[in-house]
Structure formats: C-alpha cells, structure tokens
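The structure under discussion is supplied below as structure tokens; questions concerning it will follow.
Yeah, one chain of the complex is gone here, protein chain that is, but the others are all in their spots.
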Amino acid sequence: MSEALARSEPVSAQFYSGAGVSLSLAAPMARYALRARQPEPLEHLLGFELPRQIGAIKGGAACLGPDEWLLRGPVATTVATGAGLPVSITQVSDRSVCLLVDGPHAADVLAAGCPLDLDRFAVGRATRTVFEAVEILLLHTSDDRFEVEVWRSFAPWLKKALETAARQLR
Amino acid sequence: MTRFSAFSLFAKALGGHQGWPEQWPDASPKPAYDAIIVGAGGHGLGAAYYLAKKYGITNVAVIEKGWLGGGNTGRNTTIIRSNYLYDESAHLYDHALKLWDGLSQELNYNTMYSKRGVMMLAHNVHDIQSFKRHIHANRLNGVDNEWLTAEQAKDYCPPLNISPDARYPVLGAALQRRGGTARHDTVAWGYARAAAALGVDIIQNCAVTGIRRGADGAVLGVETERGFIASRRIGVSAAGHSSVIMQMAGLDFPLESYPLQALVSEPVKPVFPCVVMSNTVHAYMSQSDKGELVIGAGTDQYVSYSQRGALHIIEHTLAAICEIFPIFRRMRMLRSWGGIVDVTPDRSPILGKTPVPGLYINCGWGTGGFKATPGAADLLAYTMAKDEPHPINAPYNLDRFRTGRLIDEAAAAAVAH
Amino acid sequence: MLLIHCPYCDQQRAEIEFAYAGEAHIARPLDPAAMSDEDWARYLFIRSNPRGRHHERWRHIHGCGRFFNAVRDTATDKFEATYQAGKPRR
Partner (left out) sequence: MSGLRLDHGGRMDRRRPVSFSFDGATYQGFAGDTLASALLANGVMLFGRSFKYHRPRGLLGAGSEEPNALVSVSRGPGRHTPNLRATGVEVYDGLVATSQHRWPSLKTDLGAINDRLGMFFPAGFYNKTFMWPRSFWDKLYEPVIRRMAGLGEAPSEEDPDHYAATYAHCDLLIVGAGPAGIDAALEASGTAKRVILIDEQDEAGGGALADPALWPWLQESLKDLAAAPNITVLRRTTAFGYYHDNFIGAVERLTDHLAQIGDGAREKLWRIRAGEVILAQGAIERPLVFAGNDVPGVMLASAARTYLHRYGVAVGKSVALVAAHDSGWQDVFALARAGVIVAAIIEVRDRVAAALLAEAEVLGIPVKLGHSVIDVHGRLAVKGITIARNDHSGAARITCDALLMAGGWTPCVHLWSHSKGSLAWDDALGAYVPDQPNEKVRCVGACSGKWNFGSGLVIDALPTPRDQHRIKAFVDFQNDVTAKDITLAVREGFKSIEHIKRYTTTGMATDQGKTSNLNGLQIASQALGRHVTEVGLTTFRPPYTPQTFGALAGHAKDDLFQPTRKTAIDGWAEEHGAVFELVAQWRRARYFPQAGEDMLAAVNRECRAVRSAVGIFDASTLGKIEVVGPDAAEFLNRMYTNPWKALEPGRCRYGLLLKEDGFITDDGVSARLAPDRFHLTTTTGGAARVLNTMEDYLQTEWPDLDVWLTSTTEQWAVIALQGPLARKLLEPLVAGIDLAGDAFPHMAIREGTVCGVPARLFRVSFTGELGFEINVPAAYGRALWERLMTDGAACGITPYGTEAMHVLRAEKGFIIVGQDTDGTVTPNDAGLDWAVGKKKPDFVGRRSLSRPDIVAPGRKQLVGLLTDDPAVVLEEGAQIVADPAQSIPMKMIGHVTSAYWSETLGRSIALALVAGGHARLGETLYLPMPGQVVRAKVSGMVFFDPAGARLNV
C-alpha cells in the first residue's frame, strides 16, 4: 500500500510463551464483511463457494450468521464492491487484529473467560462469542491453534487477559 | 398496644419476657372494609397506618399473599436519600425523608434510621456535570446535597480508592448527609404494629385472585383465597406483582418486573462509615448495624418473577466493589438473594388513581422503593382518602405516558457522549 | 446464567452472548400518524409482564447477531421454545 506510512499495531507480535501455550499476533490480513440473503450473488462475485452452515469455515470465509460471512485473506486480497447488487461488501481489514493461541493448553487459556464448550468446538469451526465482557470471533483452525479476532481497541485488554490466564495455568 | 421503651423492656425482663403481647394480631377477613390495601410491604402497611392515623379511616384491611414484609421491603439494600434532580422527584423523596426522621418515635418502633450520608461517586466529566446539576437543583429545592473533591470523599469514606490510575478514577462525589440506611424489616413491623393498634386488620397468607367491579365499572371488592371481601376503595401496593393484580381489574400497565440481586459480607467491626453509590460501575455499598457490608448488585436483563439471579451479575458487582474499595478483596460474601423490581418506562413510580373508579395504584418504584416508604405510604393514603392525588404525587399519574410528560431521572443522568 | 437455544445457530449458548430485547410480537404500527395518543402510548409502553408464559425477544448479539423470539416462563425462567423472527407466535 504505502511506503511512506508505517503500520502500527495495538499489541506486540509475540507476547507470551510458556509451558503448553504461546500467544502471538497474526500478520496483517485483508478482511471483508460479506452480507446477503443468499450466498449465490456473493459467490458469483467472489468466484468461490461460501460455507452454508453457521459456524463453518471454508477457504478463507467463515459463516457467522444466516446472512453473514467474514472473508479473511492475504493483505492484497481485493473484492468488488457489489454495487447495485442486493449484497453488502465492506472492507474491515483493520477493524480487528488476530491473536493466535497455540499449544496443547490453548483451550484452557480461552476457557478462562469464554463460556463456549471448547471440547465441542471442533477444528474448522468459527463463531462470535465473548471473552468475559469483550466480544471476540473465535476460529478453531487446527488441533492446537485457536485464532481470536478482536476489535482493535480491545486487543491490549484481551492480550493481557489471555496472558494472565496462561500464567495461571497449573 | 404495649408501649416499647427501655422501661417496658426492663419490666418485661423481670417476668422472663413472658408478658409481651402480639405485635399485631393475625386477622381473619371481615366481609367488608372501608378500604383495602393489597400488599403488606412497608408501603402498603404504611398506607393503612396513615389512613387510620391521619385520615380517620380505620376500618381497613391489608391483604398479603405471603407474610408481611416478605417482598422487597425485606430484600433491599436499605438506602435512603432524596437528592433527586427533577422537582417532582425531589419533592416526593424529600417528603419521604422528612417522615423517616422521627419515624421510630412516631411508630414507637426503632427503625434504626442511620443518617450516615449517601455519597455518589463521579468517575468522568459527564458525571461531574450531572452531579453538579443535581446539587444546584437540590440546593434551590431545599434538599441538602454537596460536592466533595476526591480527597474530601476519601476523608468521608477512608476505604475509598482515589488513585488517578484506577480504571474508573474518583473525580469527586455528591454527598447527601441526611441520607443513610434503616433496618428494613422493622419498617414493615413498625407500621404493622402501629396500624393494628389503630384497628387495621392485617390478613396474611391470603392471595388476591380477582378484583370485582360493578356495572358502573367501579370496584366492589377483591376475590381472595379466603373468599370475597367487599370494599369501594382498593389500593394496590404489590411491587413486582402489580401488573398481575392490575390485570385482574382489566388494566394493562406500563410495567416490567426484573430480578435484582443484593448480597452481604460476613460481619466485621465498623469499617465503612457511610453509603457509597457508583452508578458508572454499578456498585452500591454500606455497612449494617450488624457489621455486614451490604451490597446492591445490578438487575438481570430479562423479565422474571423467579427471585433467582445470575452469578455473572454478582461477579461484576464484586469486581466493581473491589475496584473502588480494594481493601475488601479478601472479605467474603455471606448471603446473596434476589428480589423483583417493577420498572416503568421512565423509571419513576406510578402513584395515584387508575381509570377504574375506587382503584388506586402505587407501583413502579424500581430500585427506589425502600427510601420512599413513608412518603409513598402517606401519599397513597391521602389519594385513597380524598379520591384525588396530593400535589406531590399528582405528576406520578398514569396519563403521563400518553401525554409524554415523563419524569425520567435516569435519562437525565446517563447518556455518554 | 441462562442457557439459551439460538434458533439460527441451533445451539445452546450462554446468556452472556445474548441481549434481552423486551416483549415479542409487538409490531410497530404501519401508520403511526393515524393513531390516537392512547393507542400510541399503548404501543410504546404497555407490556403484559405476566407471571408465567412470556413471549419475548432476544438478540444473539455476540453470536450470529440475529433477533429471535422465545417463550419463557417468568416464574421459573425456563424456556419453552425459541424460534426465528417472523415465525408465528407459539
């Protein structure tokens, strides 16, 4: 994008590493909020299929609601505006940052403040939920990895909360 | 009525306390009364007392579905204050506050009204603007309320954390010195005893199941579990259950009932000298005569009559308390409980006549009911006796929801920008 | 903390993901200007507030984002059903 202006992020890249869990910030990415009554017009624009079931991830897209998907991809990803179509495509690349929770105890760290039954939250699932009072978007992307999308201004709080939970693991 | 005093206590002690009579007889319903009050909480019992004492109507029954004082009267955090913003509110609550002063002597029953001062914390610029507005309005209404700096607030309440680094720093406070607390149960018992002495029948365990109306629409009496009881004058003071009762008279009301929790700590020696309220972080605390820290929690978000609150409300409340008073983090919660608060759209009560002739209502007090007890009781009695509202409660009519003349203290205080 | 079935996600989720949104099936009048003050006030403010079966709205605000309807017993707080917005009253 710009050579002149540098990005700045609300939390540092690698912020905790301990027994059974490490916490870090994912690299910047492109994010698009996609909305439509039916996925077809969006799929037509995007050129790929969207997951149909709420909570499913397919490719870079997670189905968050009956008419809502979040598409995540490399920074250079662009999507048409969908002008004139009964769809809404909004770029939200910088709205959130993504915190990575890795390791065999990743779920234990998240359980400190997330009321989801994480044993039943399989790899390949995504959902909005909360960590204590802060809304997060949780993606279970591989066995030992959860990705936590959180709005930018809440990221320092969440970082500290996750770090504290990680330290308190026994 | 045996007069209560140190002397009578001494005299009865010599007889092994065998000689104390019942504080109020457990009455059975008569076929008819000049007035009936539905709901034997502090408000209802007080209304019966004032009907008999001030307005000469002694053939009165108070009908209660459970035990007297078993509802919100016995389930609140006992805060008393009158530093409300609007003239209507200030007049209403100050009327009550003036009656609180001297109530023990009037009822010959120690209600333990403790003028400990109620301090409301300002945590941001908007709070300061709002509190100053209250203070100026109160001053011109003759209601005491003063501004304290953070340091003055800490002097008044030493456990307060006034560190500027706190998440919600204390920027100052509004203090009403006449505010305080009272022993909640004794208010109901004191009114019950005094009313009974004037001839009021207190009928417990007698749920109202219907309201009978005549061809002209006016009330004829109440149907109860123990039969029909006739009266041309019925006052409903049933707090969270008011909607249910009013529906028996065919009236839908602008009310919703929410669970509200409160809790106490284990008793400790005196450590907390006043009442502190923080609307911003939702924390309300005082220390009872017994030594318990009495803490008001928030309401649950949904309508409910279950008297059962959620744990996350308690978590939030105690986190807020520990933030403002960090020395209490090792204190322990002894008991928590839920009440039902009836809330109107403008969070102010409805107190006056209803569209049904002979039917009067006192409801919608939300979390403010206890402090208003003597005032609401007196005004309900006045309205029932005269069949017209007193100027103080005239603005608290049902029609305000139609005309738009709302009395919205919360709207005036809240809203961040 | 209630456990609430979201009829869109088809999952039981913790209450803190949801926001209560008041009594259900009170549709906004199609022509408010034609209404009397009484009727308008009734729409705005009058609520059934029953002790018992209550039709109410919730929003899965920290989930799929959808408003939906529920039937809950206000005496026990137990849900009888939740169903999607626009579906007939249960």
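Order of writing sets the chain letters: A, B and C. Residues in each chain are counted from 1.
By our rule, contacts are C-beta pairs under 8 Å (C-beta built on N, C-alpha and C of every residue); 3 or more make two chains touch, one makes a residue touch a chain.
Predicted model only: the values in this text are computed from it and were never measured.
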Legend entry - Left-out chain, listing which of the shown chains it touches: A, B, C
Legend entry - Identified contact with the non-displayed chain, of A:22, A:96 or A:127: A:96
Inset, instruction - Would you write out the residues of subunit A that touch the absent chain, in ascending order? - result: 1-10, 28, 33, 35-37, 67, 81-96, 108, 111-120, 132-134, 151-154, 156-158, 160-161, 164-165, 168, 170
Inset, instruction - Determine and list the subunit C residues touching the chain excluded from the picture. - result: 1-3, 14, 19, 21, 27-28, 31-33, 35, 37, 40-41, 44, 57, 59, 61, 65-67, 76-77, 85-86
Legend entry - Residue numbers in subunit B that touch the chain omitted from display: 4-6, 8-10, 13-14, 16-18, 20-26, 66-67, 69-70, 74, 87, 91, 102, 104-105, 108-110, 112, 114-115, 123-126, 129-137, 139-142, 167-168, 183, 185-186, 189-190, 204, 265-272, 287, 289-291, 306, 308, 310-311, 314-316, 318-323, 326-337, 345, 400, 402-406, 408, 410-412, 414-417
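One rule holds in what follows: only the chains that are shown with their structure count from here on.
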Legend entry - Contact-richer chain pair (by C-beta pairs counted) among A-C and B-C: B-C
Inset, instruction - Just give me the whole-number Å value for how far the CA centre of subunit A lies from that of subunit B. - result: 48
Legend entry - Centre-to-centre distance between subunit C and subunit B (centres being mean Cα positions), rounded to whole Å: 29
Inset, instruction - Could you check subunit C for residues that touch two or more other chains and list them? - result: 1, 16
Inset, instruction - Return the residues of subunit B touching two or more other chains; collapse runs of consecutive numbers into ranges. - result: none
Inset, instruction - Please name which positions on subunit C make contact with subunit B in the complex. - result: 1-2, 15-16, 19-20, 22-23, 37-38, 41-42, 44-51, 54, 56, 72, 74-77
Inset, instruction - In the complex, go through subunit A and note every residue touching subunit C. - result: 54-55, 64-66, 68, 115-116, 127-130, 133, 135
Legend entry - subunit C-touching residues of subunit B, taken from the complex the two chains share: 241, 243-244, 247, 252-257, 301-306, 308, 310-312, 344-345, 401-403
